[in-house]
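Right, I'll just put the structure down here and ask away after.
A protein chain is absent from this complex, but the other protein chains hold their places.
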Amino acid sequence: MENQVPSSVSTPRRRIVEVLLGGGLFASVVSFVYPVLRYLIPPPVADLGGDEVVASKVGDLKPNGSKIFRFGTRPALLLMTSGGEYRALSAVCTHLSCTVQYRNDLHQIWCACHNGLYDLNGRNTSGPPPRPLEAFQVHVRGDEIVVSRKREA
Amino acid sequence: MSLFTRVQDWLDERFHWAELIGPLKKKTVPIHKLSYWYFLGGITLFLFMIQVCTGILLLLYYRPGANEAFESVQYIMTRVQFGWLIRSIHSWAANLMILTAFAHMFSVVFLRSYRKPRELTWLSGMLLLFLAMGFGFSGYLLPWNTLAFFATKVGTEITGQVPLIGHSLMVFLRGGEEVTGATLTRFFGFHVAVLPLLTTLLVLIHLALVQYFGMSVTPGVEAHWNASPGEARQMKFFPNFLLREFMAWYIALGVLGALAAILPWELGTKADPFAPAPAGIRPEWYFMFMFQTLKKVPAKVWFLDGEVVGILVFGAAGLLWMLLPFFDQLGRGRGRRLIMGAGVFALSYIIAMTIYGYMAK
Partner (left out) sequence: MFLLLVVLASAGTISAQAQNTCLDCHGALDPPLQVTEQQFSSDIHSQKGLTCASCHGGDPTKADMDAMSKAAGFRGKIQRSQVPELCGRCHSDATFMRQYNPSLRTDQLSQYKTSVHGKLFAKGDPKVAVCTDCHGVHDLRPASDTRSKIHPLNVAQTCSRCHADASYMKGYAIPTDQFAQYSTSVHHDALALRGDLSAPTCTTCHGNHGAAPPGVDTVQNVCSKCHVFQDQMYQKSTHKAAFQSAGLPGCVVCHSNHGITHPSDAKLGAGPQAVCMRCHTPGDRCDQARVEMLSGLTRLDEAFENAHNVLGVAESSGMEVSQARLDEDQARDALTKARVTIHSFQKELVNQDIQEGLKLAAKNLQAGKNALAERDYRRRGLGFALVFILMVVVGLFFYIRQIEHREQKT
C-alpha cells in the first residue's frame, strides 16, 4: 500500500498528537507529583495544639507574672506564683466566658466583666462565677514549658 | 533499539519475560453495544490505588487516638502543604469507589457475567464489595468528629442486635462496651492493616480469575456471534483497551481534583462522648438504605423484635446475593428471570430507600 505513511515518519498530525499526549502527560504528572512532594515536607509548626502545647520558654515568666496562650481552641493562662511554681488554667471565665487575667496585686485571677475572682488553683472565690476554672498540667521539658490536659485513666 | 525494547530484552533473559506476558498480550476485549460497562471494574481498581496512595500520605501525619485524631486531621487540612488536597481526594475517592463498586456489581448482574464458569469471580467480587464498605465504615470514624462518632455508635449498636453473636460482635468492633478511644485505635488497625491485606489478596485473586476466564459477553451477544462468527468483534487489551482505560482513569482524576478543590471535605467538630447526640445523625449514603429500612420496620414483627428481623433479612439477602450464580441454572430460564427480577428490585430498593433516607429528615 503505497499511500500508507510508514510509522517511522512523523506527519504534522502525528506531531500534534505526540505533543499533546507527551506534553499533557508530562504536565499532568508534574501537577500530581508537585503537591505530593510539597506535602512530604513537614510544616514548620509541628505541634497540633490539641492536647499538649508549648506555652512558653523557661525564663519568659517572672515570679508573680502571667501569660495568655492558646490551648486547643480556647485561651489559657500560664502563671508563675511568687514561690516560682508554674500553674496553668483555662482562661475562659465560667460565668459568661470573658477572658480572665492574672492580677499580680491581688495574687488572684480576676475577670474584668463582672468582677469575678478565682484563687491560684482556679477555685471561684468571689463574684458571679459559678464554677472553678479548669486546671491543666504543667511540665518543664528542657527549656520549654509544656501545658497538657489532665489525663484520665 | 529503544530503551523500552532493551529493558524487555534484559527481563526476558532473566525471567522469560516474553513468555510471562505472552498471554496478556493475547488478551482481547469483546466489543458490542454494552462494552462501556467493562470500564467500571478498572475504575474501581484505579480508585482503590488512589486510596492506597493518599492513605499512605495521610498516615505520615495522622495520629490515631481520641486526644489527637481530630487535631491531626485539622493539622493536615490547614498546616500541611496540599494536605487539604490529599485528604479531600481520599474522602471523595472513597465514596466514588463504593459507588463504582456497586455499579460494577449491578452491571455484572444485568449483563449476566456471573454465570458459569465465573462463579468464584462473583464471590470474590462480593467479598471485595463488603470489604470496601468495611473500609468506608472504619475510615469514617478516623477524623473523630461528632457525626462520625455518633454514626459509629448507631452502626455498632445495630450490629449488637444480631441474635446470639450480636453482643460479642459489637464488643469486638468497639473494643469495649461503648465507643471510645479504644474503638478508634481498633478501627485504625482494621482500616490500615487488616482490610488492606485482605483486599489486596482478594483483588489479586479476582484479577487472576478475570484474566483466566477472559471477558464475558451477554447471552444474547454470545448466541449472535455463535450463529455468525464473522460478526464477532474483539479489541486487543494491549494497547487498545488499556489506552481507553487510561482515558477513563484520567477523567476520573480530573473529577476527583475538581471535587477536592471546589467541594472540599468538611472537618466537622471534635467528638465529645459526653455530649448528647445531635439531631439528624445518619450513616454515610452507602448504608442509608439499610438504616432507613431498619427505622421503618415496625417495633414488633410477629413475636420478634422489629430491628432484629430487619437485620436478619438483610443478612439473609446478602448471603443469597453472594450465592446468585448458583441460582442461574434453576429450571428453564426461571432462575435467570428470578435473578434479573431480584436485580431490578434490589437496585430500585437501594436507590429509593437512600433517597427516602435523605428526604425524611
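In this document, chain identifiers A and B correspond to the written order of the chains, with residue numbering beginning at 1 in each.
Criterion: a residue touches a chain if its C-beta (ideal position, glycine included) is under 8 Å from a C-beta of that chain, and two chains touch if they have at least 3 such contacts.
The model shown is predicted, which means the values in this text are computed figures rather than measured ones.
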If the hidden chain were put back, which of A:14, A:57 or A:107 would touch it? A:14
Consider the whole complex, including the chain that is not shown, and state which of B:225, B:246, B:285 or B:327 touches that chain. B:246
Tell me where the left-out chain touches chain A, residue by residue. 1, 4, 7, 14, 16-17, 20-25, 27-28, 31-32, 70, 73-74, 95, 98-99, 112, 114-115, 127-130
Spell out the interface residues on chain B facing the chain that's missing from view. 74, 77-78, 84-85, 239-240, 243-244, 246-247, 250-251, 253-254, 257-258, 261-264, 266-267
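By our rule, only the chains that are shown with their structure count from here on.
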Roughly how many whole angstrom separate the Cα centroids of chain A and chain B? 36
Residues of chain B that touch chain A when the two form their complex: 57, 60, 63, 67-68, 70-72, 74-75, 79-83, 85-86, 250, 253
Using the touch definition up top, name the residues of chain A that touch chain B in the complex. 28, 32, 35-36, 38-41, 43, 45, 48-51, 72, 149
